[in-house]
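Comments concern the structure below.
Removed: one protein chain of the complex. Kept in place: all other protein chains.
The chains carry the letters A and B, assigned in the order they are written, with residues numbered from 1 in each.
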Amino acid sequence: MASATIAPALKQPAWTNDRNVLRVLAIVFVVFVYVLPLIDDSTKTMDFMTKAMIYVFLGMGLNVVVGYAGLLDLGYIAFYAIGAYTCGILTQAFHIPQWAAVPGVVVACIIAGIIIGGPTLRLRSDYLAIVTLGFGEIIRVTARNLTIDAPDGSPMVRGPSGMANIEQWSFGGWSFTDGLNIGGMFIREQVIFYYFVTTIALVLGVFGISRLANGRLGRAWKAVRDDEDAAEAMGINTYTTKITAYIIGAVWAGLAGQLSATQQLSIAPTSFEFLFSALILMAVVIGGMGSTPGVVLGAMFVSLVPNLLRNYEWAENRYLYFGILLVVVMLFRPKGFWPATDILPWSSEKIHKWLTARKAAKAGKDLIATEEDTYE
Amino acid sequence: MSETPRDTLLEVRDLVLRFGGVVAVDGLNMSVHAGEIVSVIGPNGAGKTSAFNCISGFYRANSGSIRFLGQSILRRQPSTITKMGMARTFQNLRLFKEMSILDNVKTGAHYRMKQHWFDALLHTPAYGKSERECEDDARYWLDFVGFKGDTSMYVTALPYGEQRRVEIARALMTKPRVLMLDEPAAGLNHSEKQGLIELIRRIQALGISIVLIEHDMGLVMDISERIIVLNYGKEIADGTPDEIRNDPLVVEAYLGTDEDEEDAE
Partner (left out) sequence: MTQVLIDGLFLGCVYALIALGYSMVYGIIKLLNFAHGDIFMFGAMIAFTMLTAVPGLQSAGIVAVFGVLILSMFLTGGTGVLIEAVAYKPLRSAPRLSLLITAVGMSFVLEYGVKQFWGSKSITWPQWAQMGAGSIPIFDGTITISRLVLMAVSIALMVGLGFYINGTRQGRAMRAIALDQRASTLMGVDVNRTISLVFFIGSALAGAAGVMFGMYYGAIGFMMGFLLGLKAFTAAVIGGIGNMYGAMLGGLTLGLIERTTVYFCNGDDSWKDVVSFGLLILFLTLRPTGILGDRVVERM
């Protein structure tokens, strides 16, 4: 049959098709982020790198919803806000350590995910975009107007001023604020926090999500994204599949919200605007929907650009450039910078075709002969 | 459940489907027995695919009954019907375009894989075992349909005929009792059609009943044990290929009325 003869011709050069290349790059990246504080642990660097890792975590969460399940979520930051507020309220109202608030954050996000996703995921998927946009606004407005007092009567959630004095993470008697002494080297709070966030972002965000995507559930997500009817015909309940994607995305965003709240040690409702949701979406789309390396790079890109653009005016106008980039990417490279279907960004279809053509030209007669065989 | 060869697996009674004012399926009756190959034929727009979509749960019938393995499936979701043992392919190829060939076929095992999402997250032994079994299965069925290429390729890189094979392998992966093929020979060349006929016979040999919508009369007459002819959403004939060939109503439906021929009968 045709496949036997045509398939090898379409193949890319062996090394670009080798997953080990990807592994090596992943190791380089991991080593880099872990070694970085040894090179530069200035407050500024640690601050924006921690933020960048939170973006990576958020990006991987949104990647499940947009990249794998193909659902457009424009209010993703709502769950991030829910996570931040839930951990703030739980730790301050009940005086529990930060880690004990994690289950609360997870449950709150699951409930919110079911409330929003439950009814709308039954509809055409483009309605989800607008509902999530509306939901994002609801959460933002609610956050701005919300005032709750702690059980002891002191103000806890203070409307437009948000929350202050968020608990730092502490385990047993040891808190991040105490720092850490290893072999005479003192590691301060900010660096510990960076390592903490990086580890969570890499383990739960990057590796966790890509593992999920390669399993049974991940295959179902992708199937639903590519063709909903065909997925149903394969015995996949498309509705529950979509809702699991939505909820997992929500939980990941909630955890990111908790991390962010503990980084700032306060919560400001102004940070939960649509722009932030759009920024994470851009990270996913520009990087490559459904592509782990793409989303990691995309998230680093959108979060680090303001720091990299020395020119103040450029940094100020970045949303204009992001908008243009978004349209350009969709028009000319819809799979993003690092397509999920390719091992490396430059092993794209064009090169692929060019190589095929060159091979075909070289092989010349052979290929024509085998093609004739196929259609005898 | 084990059945004797003539047991009825699928039974459709008085099925009606309307789109607004158009009656796509108008009181269809048909049944499928264990292990047989049934073809559904009829002129374009006779309601074949609509009937297919009703049976597999994609359209909600307006009235009538559909019973599969003794249970009513009229209001069931397509995925539930697939789980019960009815698989289908689509008229226009509906493979998952951004998934590899192997992953495409593996989706068919979704509902029977013993793997929770946290198995995938933690790579537990259950994950390894279920993935391995699923992959072995997928390779078995790809081999069964005669696919010999690189399974890590994306489906869009395959020629049309090969994609058809992968789609059938994917449907077989759901372990069906009844396999419904919607125009599987469309767009295939002569040798590919021969391959398809042989493949359908081998599927039948596994004890799977096959329902076929097809326009290629040669193929239909060659492999069908029974043929159901639809016209304007109604069943106009049901019989063996020989009976159908000589049925005046069928001839009329395909060629239009011809007085002389009716007289000759």
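We adopt the following convention: contacts are C-beta pairs under 8 Å (C-beta built on N, C-alpha and C of every residue); 3 or more make two chains touch, one makes a residue touch a chain.
If you're wondering where the values come from, they're calculated on a predicted model, not measured in any experiment.
S.K.: Which of these, A:Tyr34, A:Trp99, A:Tyr127 or A:Tyr239, touches the one chain of the complex that we don't see?
M.R.: A:Tyr127
S.K.: Quick one: say which of A:Val285, A:Val302 or A:Ala340 touches the chain that got left out.
M.R.: A:Val285
S.K.: Out of A:Thr43, A:Asn145, A:Asn165 or A:Thr240, point to the residue that touches the absent chain in the complete complex.
M.R.: Checking the options A:Thr43, A:Asn145, A:Asn165 or A:Thr240, the one contacting the hidden chain is A:Asn145.
S.K.: Quickly run down the residues of chain A that touch the omitted chain.
M.R.: 66, 70, 72, 74, 116, 119-120, 123, 125-127, 129-131, 133-135, 137-138, 141-142, 144-145, 229, 274, 278, 281, 285, 289, 317, 319-320, 322-327, 330-331, 334
As a convention for this text, only the chains that are shown with their structure count from here on.
S.K.: Averaging over Cα atoms per chain, report the distance between chain A and chain B in Å.
M.R.: That gives a centre separation of 39 Å.
S.K.: Any idea which chain A residues touch chain B in the complex?
M.R.: The contact residues of chain A facing chain B are 1-4, 6-8, 10-11, 208, 211-212, 214-220, 222-223, 225-227, 229-238, 244, 248, 290, 340-341, 375-376.
S.K.: Please output the residues of chain B touching chain A within their complex, sorted ascending.
M.R.: By the definition above, chain B touches chain A via 56-58, 77-80, 82-83, 87-88, 90, 94-99, 103, 106-108, 110-111, 113, 115, 117, 119-121, 123, 127, 130-131, 134, 146-150, 153-154, 157-159, 161-162, 170-171, 173-174, 189, 191, 195.
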